[in-house]
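Okay, here's the structure, questions in a sec.
The other protein chains are all here in position, but one chain of the complex has been omitted.
Here is chain A:
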Amino acid sequence: MHIAVLAKVVPDYLVPSMDFELSNNRAHERFSRMLGLYDENAIETAIQIKEKTSGSLTLISYGSENDIQFLRKGAAMGADQLILVKGTSDDAAVIAGNLMAALQSIDNVDLVLAGQQSADMDRGVVPGILAQMLGVPFIPQIGDVDHENGSWTVTQITAQGKRELEFSGPGVLSITSIPENVPRIPAVRAIFAAKKKPVIKLESTDQKKMALNELEVAIPKIECVCEFIDVEDPGQAVRILLNRLNEERYL
């Protein structure tokens, strides 16, 4: 069983809005970089499948060589090798095309997992484009993944609950977080071992960009003044709060 996980290194997604800054219409380079949040859930899910099936796991990313140090966290968690396609485009079709080239450079991938959304462009669209390019099904918002009798059974988290779906052959899934796929914290030994795992670097291939012209990126103004209510006497505090909510007709 060979699983591939698509992961993206992104600027720190927990920087609060107030501190957020742009340079050249993208997050300022001063922000530290890290693996995308849901990508880590995807890696965790893949490791669990790998452990159950004695399979192997390849982590694939499109980005800069500088990202390799952050991708190594995935290797420390349990990925066997990394493939980096060197490129700088933010275009979803270009990224998908390059990820496909990386997938085609390795043999027999049985399943491709990605995070539900990257934590920078927040699009959630690359895995779906890739699936169509590969001619395999794409299913988003997946929690559990199981492999039995040659087919995949997956649990999709929907707005109302969940559903269990089945398909055979390869497919592309985007993974959401569930308590069972909270990413493991790699042990120190694993972190050192990860440094020795193979990293394959590929040049990007020419891909057609989407017909979208970026006009502007702006930081929305947040104008909110918080009225702090003294909580020394909680009984008094809740009375003041309720009065204020009623006065301003919110309740």
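FYI, a contact is a pair of C-beta atoms (placed from the backbone, for glycine too) under 8 Å apart; a residue touches a chain by one contact, two chains touch by 3 or more; residues count from 1.
One rule holds for everything that comes next: contacts and distances are computed from a predicted model.
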{"item": "Per UniProt, the name of the complex member that is left out, chosen from \"Permease prefix domain 1-containing protein\", \"Electron transfer flavoprotein subunit alpha EtfA\", \"NADH dehydrogenase\" or \"Dihydroorotase\"", "value": "\"Electron transfer flavoprotein subunit alpha EtfA\""}
{"item": "Listed residues A:Arg30, A:Lys52, A:Lys195 or A:Arg239, member touching the removed chain", "value": "A:Arg239"}
{"item": "Where the unshown chain meets chain A, residue by residue", "value": "11, 13-18, 20, 22, 25, 27, 38, 92-93, 96, 116-117, 119-133, 137-141, 143, 153, 156-167, 171, 174, 176-179, 182, 208, 210-220, 222, 224, 226-229, 231, 234-235, 237-239, 241-242, 244-245, 248, 250-251"}
